[in-house]
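Here the complex is missing one protein chain, while the rest keep their positions.
To keep things simple, chains are lettered A and B as they appear, and every chain counts its residues starting from 1.
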Amino acid sequence: MENSGLFSLVPLIVFLPVLGLLTNIIFGQKLNEKAIGIIASTASGLVFVVSLLLGYGLLASGGHEQLVPLADWIQIGNLSIPWQFRVDTLSVTMMLVVSGVGTLIHIYAIGYMHEDVRFKNDTKRYARFFVFMNLFIAMMMILVSGDSYLMLFVGWEGVGLCSFLLIGFWYEMDTLARPSWANSNAAKKAFIANRIGDFGFLLAAFTMFWYFGSLQFGEVFASAEAIAASQPGVIMAITLFMLIGVTGKSAQIPLFVWLPDAMAGPTPVSALIHAATMVTAGVYLVARSWSLFNLVPEAQYIVALVGAFTALFSATIAVGQYDIKKVLAYSTISQLGFMVAAVGMGAYVAGMFHLVVHAFFKALLFLSAGSVILGMERGHHHLPHHASGDGHSEEVFDPGDMRNMGGLRKQMPVTFWVYMIGALALAGIFPFAGFWSKDEILLDAARNHTLIYILLALAAFLTAFYMGRQIWMVFFGKARHEAADHAEESPKVITVPLMVLAGLSILGGALNLPYLENLGHWLEHSIEAVVEHGAEIQGYLAISWGGLNPVVALISTLVALVAIFLSWLLYGRRTLAKGEDDPLRKLLGPIYKVFENKYWVDEIYNAVFVNRFVDLAGFLAEKVDWDFWHDWLHDSVIARFFRWFTKFLANPIDLGIIDAISNGLANITQRSSNALRKVQNGFVRSYALSVLMGMVLILGYLLLK
Amino acid sequence: MEGTIPLTYYIIISAILFSMGALGVLIRRNALIIFMSIELMLNGANLAFVAFARNYHVITGQIFVFFVMTVAAAEVAVGLALIVAIFRSKNSIDVDQMSSLKG
Partner (left out) sequence: MDSMLIFFIVLALAAVASAVGLLVSRSAVYAALYLVINFASVAVFYLMLGAPFIALVQITVYAGAIMVLFLFVIMLLGAEKLPKGGSLPWQRPLAIGLSAVLFFEAGYLLLQKVQSSAVLLQPEAQINTMDAIRELGINLFSIYLLPFEVTSILLLVAMVGAIILTKQEKGAKE
């Protein structure tokens, strides 16, 4: 009984953030910043508490899924789509990650936004940020807790919206606070790219509804095998359409282009939405639909390929970036590629494991990068020739440009250490969290899909390389700009969440250590992993120390260490001096240029798709709407007719008929009065005559009666 | 004597006198002659009265004539006084001259 009581708490995960955002909307302008931040963080924190309770409830009841209906949403004839919550181990895992990391980021954002609104001179916008953050939490909760693809889609769309709102938070400026369309364009780009992915998702949903007759998870998964047997190709179509949605939301090839631009939003946004939570929605979708994907191995392979290619592709781009957040953005795309490849190969547990730990250390890295940026800004503001506060009139200073940084480990020690921890975790160095999760994925790839293994291994190499490059460039050597010389450490409200996340990055591996496989057992209740082709695995690949293969683990560790050594050779041994260019350019030559310009993807997309659309829109607006519809149709046809009609009404009808009537009446009156006036001629005799006439007439009447 | 003149004759005479008097009122322009024509009309009416009184053997007709004559006398007195007064202002007894009320 207490279990069912606990599960009935699940609607709170949506309604608590909604309550938080409503409070901040209504009272936001009257509260002080601390209060706003506390309200938002408390809402998010309470969601985490509820998730913990739900998890406890699941543990206590044996891990079976619980369905908690809330309300009837759509009732049309026989079709009934209720709003029902699904509490099972997979959704609770997502809930915990989102709310846990989300709460830490909310707390961080209290301090970060406090400084950011002052740098951008708009303190009134503080409340709006937390409204949007809470809205995001609510939408993400709807996404992960829904019991049907339709509820998932509601959340899917909602987080897309929040992404738009938050990327374009400083909508009237660009990242360097100059008036510009840049931020709002980045927000639009994110929304539109997501929309294309949503289109794929909708196609999948429509197909599913057409053939399955329902969108509820339970019903769909129950009848999946039957449909696959009777109508081959349907499941393939559904899963491939879903893949389009995944490439949109989780930033894979070809729809990843929005994520680097999304760095225009404030850093907490980058951390929460574009590292830890929203982008993992695609991975969650595939994991949730495991029973569908398991029926179509060909589609699974395509998913895995897409993920692996994306991982390598974006890792190469990350090597050539010099904005601290852009490196991390491409790194996110790359790691998402890892996750997508994992779930594509059927290793759902590995994929979810990587999702969870990636949330920890990527959020940590982004938040630390934010701390670095704030430190640079503080240093810049303290420079002597800016003491008068006249702003950045001489030069435009980009606090995120790594070429301006250097030697920051002395000014910002805490940030330095947590950043190191995050980088090592990302690179997959033992015993940090990333090692365990990445290793599982690589193992599965090595055992079943060699091509994917090669791609992922290369990506892992590059990952370690560019993280090393970043650490050497930012924290070591001498400052390449005076702002870096004067950088200051961030306040506790920022550094404490960083330290918590660092701890999680260190210990996160404990979630699914070999032999223990806690997460694996936990998720087993919801996901049935692909049975490994045990018979075909031979040799060293077959060794399994409770799930860990020492050969693969060793190889991946070596690869990472070599990469870090190479990065030290290039950037650490002799750190970059002021104004000096990246030594990779000399090494790789034109290839470096390709990396730096991100393979010109945006330019190609613009030329091929975007400008065509703009041309079409221009044509429709100018020619069709203005020239034809407004000018010709309205003026020539409608206005002319109207003018003719009014003239017609005015002249012949109004003047001719109506005036004639009224004037005519007056005329008649005048003429008859003129005529009748003559009767009174003043002569008595004529009056007497008329008297006699009257008498005669009366007498005649009497006679004749 | 035998008064065997039928009533009809008297009536005819009365009608003739009356209509002649009416004609005179309308035709003549002299105010006095108009007045005299009125007296003629009255006479015609009186004649009819008396004739009928004789016919029905009642005296009421004669009494009526009595009164008519009295009133006629009074009327003549006042009427002539009016004509004299008008003559004073207009210096003419032509009724056509008194048309200042024309509209």
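Assume a contact is a pair of C-beta atoms (placed from the backbone, for glycine too) under 8 Å apart; a residue touches a chain by one contact, two chains touch by 3 or more.
Given the structure is predicted, the values throughout are model-derived calculations rather than measurements.
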item	value
Chain B, residues in touch with the chain not shown (by the definition above)	1-24, 26-30, 32-33, 35-37, 39-40, 43, 46-48, 50-57, 59-60, 62-63, 65-67, 69-78, 80-85, 87, 93-94, 96, 99
Residues of chain A (touch criterion as defined above) contacting the omitted chain	681, 683, 685-686, 689, 692-693, 695-696, 699-700, 702-703
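The working rule: only the chains that are shown with their structure count from here on.
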item	value
Rounded Å distance between chain A and chain B, as computed from the means of their C-alpha atoms	122
Contact set on chain B toward chain A in their complex	22, 25-26, 29, 95-96, 98-103
Contact set on chain A toward chain B in their complex	677, 680-685, 688-689, 692
